[in-house]
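Structure provided below as structure tokens; questions to follow.
All protein chains but one are shown in place.
Chain nomenclature is as follows: A and B, assigned in order of appearance, with residue numbering initiated at 1 for each chain independently.
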């Protein structure tokens, strides 16, 4: 994927990331919507830097992805991360459809899962760590509200390490959609799909893996065979930060009932549910969110290392 | 995309179009279903030639697309356009799935949006002008009736300039579908999606652009970055030809009620709605349809010129 022209024309790879990629060292992509839209400043920038530090400590190089002044970025400086954190929701949340316009207009964009996958793939980064992913929304049977993340997983060759889809989504429909699209859903150390704040969903994953090496081997086989698309790696939230599925279910049921009573319908139900979940978990949800991202970062770094060993077998000798 | 073999084997590019493409001049693709299936003869052929003339006058070369005797055509002669107009609905309306059979059987095919995009892309033409596009039909939640145009937009690298989806479609579902597929929906000179006969839909576009240059830059970035698929450019019908959304809404509501009373269901509802809309607008709808296509042709020609300037920057010096 190292296309000299694209580099020059549109993409800036930071010196640290460029050196790592050039020498076959493991690199982990990180998204930037979590910085600008996911947490209050300065907690967002601090967390982003902590996650980067953790990846370095685990032996890989972090590449936070964003668009700044119309330039695609793989690898941000501390100043750039702070800028995204401080600017917050004024940075444009960008998915696949937005990249061409953010670039053409020379704007700043915080990348969602889909946009981060695209830019990571352009830069030659195959492992991407985030918190959760978008999915099929509740009542999508009526509204067709399905995150572009799922189609991105269907086509772009990047592994997404997350803590599973959020409970506000329709998780069974999300799994059906991914099955139809041929996207593998993998449980790390578990046969049950985790669901972000909870380790339980009551639903099985397609495959359970227990080591980064085992997973790296599957990624390596997939892409070498030209079986395009991503893999969803679902890594359960650490036990100490997790909520019980039954507690979340009660909140969701109550919120859905309130929504129905108040005539809230269609797409409006999602933010409604989200607000209720945050309320339930109180201040704890921010900390849990940070901890699950760090947990994913550790796994992502190990996975990137195992994958790099397969791509550059000489290094492991 | 200039593959010598495909040219020889299946595709005839007219001398005028071939010369334009070879010298980096702007070219605009046009579909042929509007000729054979969209209007009565001879109005259909006359309009097609007027639209071609308008594109030439605006500084680009028109390439009307069709399949004749099993040969893919990019650029038709006046005689060929007249033939399609005269033959009318006996020409096979052809979309992606039909091309291989029309070719293998040596038949004539009038190309829909999806087939026109494919043939334009094969010929190396990136800007395509039409009236409206297919979308998600009303009650598609039950019927799964979703135009192949949307999947074509999801994968084929051609910009489609139109006046927006028709009001008989389910426009909110159409936008959701395109969002999931990562297809940008752009308003030209407007932040509100136009809906064919009306300039209003009550729904926002993803991006507003106000000049052909701005839009060309986004197309150029998209395809250079390998972000495959089309862009939907929605250009509002000229004010003087437009209907009020409220008038159309009343017709649709009444027609839907009548359909329900008469037990008309599923896919049968679409032609039912279409007939009622035409009835409402009386003779005016044909003229309005022609005027919006011409309006799109003017924009398409300017967009093609701006795009050609980016592809061949020397020319603009």
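Please note the rule applied: a residue touches a chain if its C-beta (ideal position, glycine included) is under 8 Å from a C-beta of that chain, and two chains touch if they have at least 3 such contacts.
For clarity, every value in this text was computed on a predicted model and none was experimentally measured.
Residue-wise, the contact with the chain that is not shown comes from A:173, picked out of A:173, A:203, A:256 or A:311. For the options A:11, A:48, A:115 or A:136, the residue in contact with the chain missing from this view is A:136. Among B:18, B:33, B:47 or B:114, only B:114 touches the chain left out of the display.
In the full complex, the hidden chain is touched by subunit B at residues 5-6, 9-10, 72, 95-101, 103-105, 114, 118, 122, 141-148, 150-152. Even with one chain removed from view, subunit A keeps its contact list with that chain: residues 136, 141, 154, 172-173, 176-186, 206-207, 209, 214, 217-222, 224-227, 231.
As a working rule, only the chains that are shown with their structure count from here on.
It takes 120 degrees of rotation, in steps of 5, to superpose the Cα atoms of subunit A onto those of subunit B.
If you average the CA atoms of subunit A and of subunit B, the two centres end up 36 Å from each other.
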